[in-house]
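Down below is the structure, laid out as structure tokens.
Heads up, this is only part of the complex; the chains shown haven't been moved.
Think of it as A and B in the order they're written, each chain with its own count starting at 1.
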């Protein structure tokens, strides 16, 4: 691995396995190395965060380093990312200067920049994240962009391996109702990484809530190469049959992208049907329950499921710490 | 001491004395131990803070550790604390997940969550703080809740001992006018701890500004057991006679709890009469002047008093650092 960590797409199966093994060594305490000693890492948050913020700060500290958190538009300046922009509007600083300066102070930059949920054609290209990568002289780590959340996906794959061992599993990514449309970065990255790891991936979602076509096409290619498969279903009940992993997540409709009220009206019909509950979990092959968190209890998943022994959401969140240390170690040496 | 640090109520006199002695060793430099080496502590702020934020971050650092600050609703997600809630409103994450995840990243969680000043019957039970304690696998430290501010009370008791020596003192907790109703956590915890330490506690406040009945009853029980006493007065001038400690604090009326405008109208009559000024201090037995800060000058206390040699407010604030290091050391080992 070299350069940036923007998505898992550019990594080989061996590189993914190697990151998971490195993360397991950090988790077990076998790896006590301090590759960030006397070094600083900038963490740039355009959006709120708990797990990412805490686990990155602590990960950097445990690797011997110093994390500095910046919030553009909050504690820091608003940022322009478009090349050639005439900056006479409300943006105060260009990403070009922002990242080049941070690259002089630290050895890497993490950035969280959610989808604005306004214009899919633009946002699917991850313009802000890619501006960071374009102008930066130090590695950029994607802490969730419009399109990808690769640190989450790596923690997810590590958790599947920890709980169920190596090898091909029947993995269900299932859409859930949520009071408002959410970004697609988590399901995108989960689907992609699951395919890269050779799992049999089922994506269950109502019609109209399809993930990005190109992302699905790339996911199918990876699945083929890794010996797994990708199936898209619209039947929530059937989807749970025989699943070994149930990964719940809500996301918005591309059809109604930028039209929040229409999406909210459309999704209302799915509320009671698409929640992960005890009945659905009973149809699985003793599946573990996963979610990236934060999760809305009794909306995405019932208390009965998330509080059951099959729920691994806290382990999954813990693994964010270990896997991000592995990523940082790999990027900075 | 074990488990959480939510109030001083569960600690014995010996445990309180032992914390103060530990704090004095940190202050003198005798104790240079680093019980938090390579460990992280999460500090969760629902409300603004200066002393608590700075002294906790620095205390953790001086103990060898790493503090991570999170602000629910600001830099982090909004939090639901009610068991069984159907989370289809504006709260994004449940305390159950929030604290369990933080417990995987760090060894303790500090939390500041002020009274909302809306519903006394609910807030007096400290629902958010207690949800943190209920779900957490690591110690919870109360950095001021609706009902208690035990770190402040410990710094207060340490300051009394430093300035006046061990033994029973005549301690006045006196209400003061403030432009708006404030929470009762500081007077509650001060009263409780002063009683636990065996002091003779006088509480002076206008009629209608009584502290919580159960808190006062518990305070009287502790005073009895420790050989001290609790007296409640409504006469501000008499209250100062012979006092060795004057502790000023404004708080809201339970009668007008949630009815801010009514409390403001009610309290207007007390403004000039209830300020701590040179005349009142002259009636004391050379009392020290204390306040938890922030303090509104020439509203709660005159410049003449707070800038006089009898004012110990800066020492009191400094002691927050030392006593919190003692608490952290006791909780984490």
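In this section, a contact is a pair of C-beta atoms (placed from the backbone, for glycine too) under 8 Å apart; a residue touches a chain by one contact, two chains touch by 3 or more.
These figures come from a predicted structure and were not determined experimentally.
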How many copies of the one sequence build the whole complex, if 2 are shown?
-> 3
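One rule holds for everything that comes next: only the chains that are shown with their structure count from here on.
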Chain A-chain B separation of Cα centroids, rounded to whole Å = 40
Contact set on chain A toward chain B in their complex | 45, 48-51, 53-55, 57-58, 61-62, 69, 71, 74, 179, 293-299, 303, 313-314, 317-318, 321
Within their complex, chain B touches chain A through residues 38, 40, 42, 66, 68, 70, 74-77, 80, 84-89, 91-94, 96-98, 100-102, 104-106
